[in-house]
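Here the complex is missing one protein chain, while the rest keep their positions.
Letters A, B and C mark the chains as written, and numbering starts fresh at 1 in each.
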């Protein structure tokens, strides 16, 4: 079991961090979230080009970097910390599903476009969420589902039970309606399939677990950034003649948030290691990651907002964007009790 | 709905408080708990004689004060706050059961002795706790149960399903074994019945709810005393040159404990009012009282111990006696989830 | 309850049945609100416990409680007057001169003036006394410059209760003075402030050489802190005894009553979580009811009311967190065409407001610790230093 970053992963993190600080500071995030597209296509293209973001976990034979989840986790932490808008996580989910599907033809068809950054994809319904997709005669799909960045995606990877299908949203039988979302930095859409043409691409396999690990890495990034932000603020904000960080009422809460960070990071490293190296541990690690990291991330985001005082309640302050992302992520793969129930099952309770 | 004490109840409280301060200070409680009997029979006799403790809720026609639960709650708060050792609560439970049984003969036979303080009684098994009592041919009882002050009791009020029976523990077929207990101030015994002669005395009726209300009143007293004690300590204990109560780390915890007290007191008053005046509200009020007050009392007792620092961990300090009573009371009528489940049922969830 | 109160209740019930707008939920228009207040006043239900001398009804807290209980069945269009009735008016009654009371109290009770409260600043939130807005002597009166924030109803307000610094050489608590400012005066700019839920319930106010006559000063020069404490005490009481009640108002989708209808109660884990919410709601409801009964019995809750405010803030946040977690993905993405679909997201977005407005949870805990439990105070570094030498706001 390895819970530490390698020196190379440390460099990867530094590269992402400095790129995002420059290309996607919060002012840009806000501009992007209010734009028609919902994200900055230019910055996104640079991310995929210069840092190979989208191709990170695409196998080398399909034009990607062939990295594992330990590397992916590093990248997702940083995109999460930056609240990077756009379909990165959705495309990662889809890439995971295609990679895991065991369908070489599908991999060859779709992964190069994903790696090149030219294909925006999404996986829907997400594991743990309700949907009503059924394959009809001739493999056409019907039903209704919610898709992360569903309106932006050029490829829908649709799960009907254990079976996966590739659906071209431009083809007939697909209607997409943008949804209103709590998280303003990442869009979702309702997708209605009415006998939509679909190509089968193998089965879900480990995808639900791997998606859970990937999401936990993003949550870790959100959690860490929230803590860093409020710690920094508590060193410069004065009330009653003292920095607020000197009051035990604040200090002790920050200490508890730090404890949550230490544990969340340990769990994410463990889950990423299990995804890469230890298939037997993966189901438990994935369920554990969602059961712990999701609620912990929301708690920290919430307390970071509250500890900012009144300024944290304003639209102009970024705290609410993190708070809303954290809650959205917490329930993205279904309500938290679902992860705990899965864990109970895995433990044989 | 009345949630306030009447002036008379204020006087009753003052009388109990000053009596207990003088007759059962903690030094006496410790002496009693280490004695063979487990309580101070002389102090107990004075309590029953001078203050009419045991006869408080016994109807006047049977020699008692005929008081209601609002009065009883005042008394139980004070005996709880004092950790008064001995069979007071057990006898109250038994008196409640007999009063509620709707059996005038049993009331006439047993309540005068209880009111006079000459009969120590107990109700077993307590509602919500497991037991295996069955009535055999001829009404003799067999089974095993745990009884509060079971070894000291001269009268066992035994519930077999909805039916109540009076059992003389001195008669044949009854074996009593003292149990080891977490709470050192109140004893329990295992009672084994082997075709023990028993006289039927009506049914349980509202007894489970009323017992829950009575216990909550004791818990309120424990909670309040714990808070008072640690608040007082935090005003005289110095660390790093300041009274510990001036640190937000302590102050904010005490504020939360105060909030728990305010709510617990409100619920106990409501439950006592429902017991006296509003039968329709009683089941919800009783389940609410146990669901809230039990865990709140333990949390406050625990934090009051922890905030004392090292001294609170010593045998000589009284903090652990409250901590142990609070936990014992929390599970006396079954695990807390039982009260929540009952509430769910009453709410039609 | 006395016969008088029974009669009073009956009269209030009848009047409300005849006059309270049916089915109202929002604040309505300012004009409607003014008209309703005038009717309320004429019926004898505005300023029930306020002194008759200045325009009130001269009755007791008990009557006010009775009326509030009866009014709880309606949503009265009194929102725009809540700051004036809850904080500013009581301050004028407590601390104003007779002349000031005559000028302002009756107009407030009759709905002629909307008031706002001008204390908080960007660098003075929890620590109100750190405020930097200046009021300087100019001829017979004062000239005010500075900025306020978090001001409800300021965009509609006729008058504002202002706290300003009149002496920067004095320690922070000793150089403040309270004024009543004309919100229509030249130099007053009101700018709406968007909160995290996207709504603009609050405003920023900028003062640029605004003249205030000395007759609008409340209390002595440099004695403003003592005046402000009075106002803040009224503020906390009016929040914890607020109209929405513990359930957060009718139609709150995160309340126990709403969730029991929308959640999967066949799941025992969900059921247990709902019971937990029910228990917390009931515990606070009963505490509020007990405080209400105490008030009716003549026992003033004082700082104990801060416990109600803290508990309501915590319950509101707990409830929003829980409701969204129970509902899952549907709580965070919804079809904007479906009515009420975004309710839980909205509940989550407004939940922090209660913990941040009217004193943070930390401030409430300090108040409970200091004023209810009488714990030793935190040592203070900012009490005896001239304000101009003091660190305030956000700085390295």
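Assume a contact is a pair of C-beta atoms (placed from the backbone, for glycine too) under 8 Å apart; a residue touches a chain by one contact, two chains touch by 3 or more.
All of these numbers come straight from a predicted model, not from anything done at the bench.
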Among shown chains, those touching the left-out chain: A, B, C
Candidates B:13, B:41 or B:237 - the one touching the absent chain: B:237
Option touching the unshown chain, where C:35, C:269 or C:385 are the choices: C:269
Contact residue for the chain not shown (choose from B:31, B:108 or B:337): B:337
Sites on chain C contacted by the missing partner chain, in the whole complex: 267-269, 272, 379, 381
Touch residues of chain A, complete complex, unshown partner: 1-4, 231, 234-235, 242-243, 245-248, 250-252, 254-256, 258-259, 262-267, 269-270, 288, 291-292, 337, 340-341, 343-344, 347, 349
Hidden partner chain, residues of chain B it touches: 126, 129-130, 146, 177, 179-183, 188, 190, 233, 236-242, 247, 249-250, 295, 298, 302, 305-306, 309-317, 319-320, 323-324, 327-328, 330-332, 334-338, 340-341
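In this text, only the chains that are shown with their structure count from here on.
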Rounded Å distance between chain A and chain B, as computed from the means of their C-alpha atoms: 52
Intercentroid distance (Cα basis), chain C paired with chain B, Å: 42
Chain B, residues touching no fewer than two other chains: 247-248, 252
Where chain C touches two or more other chains, by residue: 362, 365-366, 378
